[in-house]
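Here the complex is missing a single protein chain, while all its other protein chains stay put.
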Amino acid sequence: MKRQVPLVLCFVFGIVMIFTQFSPHSFSQWTYQEVISWALIIGPFALVLATVTLIQTHTARIRRRTEHWQYSFVVFAGLIIMVLIGIFLKPQNPMFEWLYNNVQLPMDATMFSLLAFFIASAAYRAFRARTFEASLLLITALIVMMGNVPIGDLLSNDTASKARQWILDNPNLSARRGIILGVSLGVISQSIRIILGIERSYLGGGD
Amino acid sequence: MPNIDRRIVFILVALAVIIPMLLSVNLPVSVSEPTQKFYDYVEALPAGSTIMVAFDYGPSSLAELNPMAKALLKQCFDSDIRVIGITLVVDAPTLASALIQEVAAEKGAVEGEDYVFLGFRPGAVQVILGMGTDIASVYDTDYNGTAIGEIPMMQNITNYDQIDLLVDFASSDTVESWIIYANVQYNQQIAAGVTGVIIAQMFPYLQTGQLVGLLSGILGAAEYENLVGAPAKGMKWINVESFVHLLIVGLVIIGNITYFIHRTREE
Amino acid sequence: MIKIIQWLAICLVLCLSVGTAFSQGLAPPSNVTAVDTPNDDGSSITITWDAAVEGGGISGYQILRRIADGELEAVGDLLPVGTTTYVDSGIEQGTAYAYIVRALSETEATVDSEQTAPVEGKDEWFHTGKIPLFITMLLFSAAIVWNIYSARSGKELFVRRIPGLEAVDEAIGRATEMGRSILYSTGLGGVSGVATIASMTILGQVARRTADYETVLRVPCRDPIVLNVVREMVKTAYLEEGRPDAYNEDDIFFITESQFAYAAGVEGMMLREKPAAIFLQGTFYAESLILAETGNSVGAIQIAGTDSEHQLPFFIAACDYTLIGEELYAASAYLSREPMLLGSLRGQDWGKILIFTAIVLGVVLELSGVSWITMLLQRVS
Partner (left out) sequence: MDWNLIGIWVAAFLTLSIYSVLYRDNPFYRFAEHLFVGVSVGYGIVLSIYQGFIPFAWNPFFAAVTGESAIGFIKLIPICIGLLFFARLSPRHTWLIRYPIAILIGFGAGVAIPNVLRANIFEQTRGTIAPFAEIAAGTLSGWGIFEAVLMVVGVICTLTYFFFSVEHRGPVKWLSKVGIAFLMIGFGSAFGNTVMGRVALLIQRVDFLLNDWLNIIS
């Protein structure tokens, strides 16, 4: 029950999904569509579970008074306000949109923009031409960076953007292709192992 | 090695953004081939064609993708191309809906006739596959809850067969999903506008023709604004961007010079 | 008199026009066939006919169909001249349809082809166009499975040296000498990710060595399920090395599921504890640079490994050693010597040989004007 059934389920669903892709029969197509919509239904449950875990973690932090435990209340406040307004007034409600546009959106964008600062700091402290390979990476990066902005063309008489385009189109493309081919083989081989029940680590440890 | 406080570098970055922005510098922008191809493909569509636009990005990528999405929408509404907006990303619908409405209001496009926004459905791959047979099987209503059967422009649209081009504005692996599932399986023509982070991995698909065109980050946005003839944020930001790139290039060079001096001294 | 001339004129025009029609031969479309469209779900019938002779006066075609002895009905729009096939996808399955192709001239004269035999749309169980794909899939699966079994039956499988891995012992040794801790992050991925699985396998091996040296191994986790699996693995490693006493469960802990908060947490740890060695193995996103740059600034030996392409440049630039993409998977096989991993690694290499062969053969054939490899790889829609 604990190990065999999941392995069988995994096998059956995997094989069915493979088969339906080789079969244009209307029954296969119907099955395909139906199972796809199941995956859409199962998804939200996982999200709710993740939220429950989040709530548990923060409740534990408050209970144990770990460092900065007061901020866990801020997490709850954000969560509850968003959920209450969203559920009762629907996501199209102006109040919900206001919260999204003025609270979530600016914070999300700002968080990621912090990386611009870190890149600059890393550029000064960490990016060193220590080896031949590292130098190649650095030089390409500099060319692409300059090719990505108009000032590069202004300083180099239009060669920067052409060089960037050539690099992206040629050596970059073949490297990507090599990676795509290799990683895809890895993904397919893992998928085969999963369907055949050889790879079981997703079941976690225990019996 | 002089290990300066990284906060000094942070201040330099901030200045490199603020000063050029206040001075509003203007540098000429040329147009790259993938952008031109994208533009030409859309331009060649006859009036009354339909484009599906997937707004697959959240707030963390709006700086790069909003300007290009706006430029494309302007072009579509100007040349009577109908737009179906969707998204595969959970934090996108509010942002995308606002964006479409903003451009539609400016261009006088009518909701339900010139454009429709269908919103978000979970399970990216399943959504893409589902629309291959029947869009209504995935989206029974639009974002506002109007039944799809009651939307005038959706009357003659069942699946990808009636969609002339799919444009994916993306910040993650969604372009690959669109290619693997919509292009390979349903032969849907696809063009993409992507963030800087994922540009490099798009080129294999461009060469095989799995992508008909590509806009790269804020530069692509500036180029497209240029082509459409509606300079906006993209053009303005790419100029500021120039100075920050110069600063970073300078930092790398200074860093390496000090590194080499240090190394020679050690030897 | 005028009337007669009028009549004559009309007659002349009529004769001429009939004559032209005949002389230009508004011939009926020939060789009209209707067959069930192959490789579909029985929802369409394909009609084909021969192209019209040039200058035959034909300006277009209209497809007509009838059910048994029913009325003729027009299907679809007028087709331009030059068309030779039409797919009628508006059919009912299980009903037989007979088709007629009607040719139209510019003067709106029409001529019908002969009626085809009635055909039905049929469901197909297998898409014949996908046979190359199917065979490749079976071959590759067989290669993987065969290699796994041969590895399990005790055959030694060779894995090449992986540069970053030699540094593992060096890093652990250095941490031991300096009496500082080792920090190991399994990244942001969930338990089913290929990279996370590989990372946890490597962690198991690192834990065996730290158990021997009694070096502190700290593992901050982002996913609660990963946390449980990691604890189990590290505990087993310590047990097997005979040092269960050295295992401290609190060294493997949950930080938070939020991306940047996790990064901030790990960054804080680096700054406070100044670990001598840092392992960043698994799936990483934008936070990769924050981690690698901070690690660099505290002077730790950093060994990174990820299959997240976008983050690789940052790791390569800011870390001492980086396992690139597939190398991460290979490293887990190399260190653990687990037959399943070794076997599939070799199976994947066989796949690569197949791709090599296809490319080289394809290039040679293409250059000599033969393009069947390209045809074989052609997409089927």
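Quick notes
Every chain is named by a letter (A, B and C) in the order it is written, and numbering of its residues begins at 1.
Just so it is clear, contacts are C-beta pairs under 8 Å (C-beta built on N, C-alpha and C of every residue); 3 or more make two chains touch, one makes a residue touch a chain.
If you're wondering where the values come from, they're calculated on a predicted model, not measured in any experiment.
Shown chains touched by the missing chain in the whole complex: A, B, C.
Screening C:S59, C:T136, C:S150 or C:S336 against the full complex identifies C:T136 as the residue touching the chain left out. The hidden chain makes contact, of the residues B:D56, B:D114 or B:E241, with B:E241.
Against the chain not displayed here, chain A makes contact via residues 2-3, 5-7, 9-18, 21-22, 34-35, 37-52, 54, 68, 71-72, 74-83, 86-87, 90-91, 96, 98-117, 119, 133-134, 136-145, 147-149, 164, 167-182, 184-185, 187-188, 190-192, 194-195, 202-204, 206.
Where chain B meets the missing chain, the touching residues are 7, 10, 13-14, 17-18, 21-22, 24, 60-64, 90-91, 93, 119-123, 125, 129, 139-141, 176, 179-181, 183-185, 195-201, 204, 207-208, 210, 216-219, 233, 236-237, 240-241, 244-245, 248.
Panel shows chain C; residues 130, 133, 136-137, 140, 157-161, 192, 256, 258, 260-261, 264, 268, 309-310, 312-314, 316-317, 324-327, 330, 333, 345-346, 349, 352, 355-356, 358-360, 362-363, 366-369, 371, 373-374, 377-379 of it touch the chain omitted from the view.
The rule is short, and it goes like this: only the chains that are shown with their structure count from here on.
When the C-beta pairs in contact are tallied for B-C and for A-B, the bigger tally goes to A-B. With centres defined as mean CA coordinates, chain B is found 17 Å away from chain A.
Look at where the CA atoms of chain B average out and do the same for chain C: the two points lie 22 Å apart.
With touch defined as above, residues shared between interfaces to two or more other chains in chain C number as follows: 297, 309. Within chain A, contacts with two or more other chains are made by residues 29, 111-112, 119, 121, 125, 127, 138, 141. Interface of chain B with chain C (complex): residues 3, 6, 184-187, 197-198, 201. The residues of chain A lying in touch with chain B in their complex are 29, 32-33, 36-37, 39-40, 43-44, 91-92, 96-97, 100-101, 104-106, 108-109, 111-113, 116-117, 119-121, 123-125, 127-129, 138, 141-142, 145-146, 148-154, 158, 161, 165, 168-169, 172-173, 176-177, 180.
Those residues of chain A whose C-beta lies close enough to touch chain C in the complex are 18, 22-29, 50, 53-54, 57, 111-112, 115, 118-119, 121-122, 125-127, 133-134, 137-138, 141, 179, 181-183, 185-190, 192-193, 196, 198-199, 201-202, 204-205.
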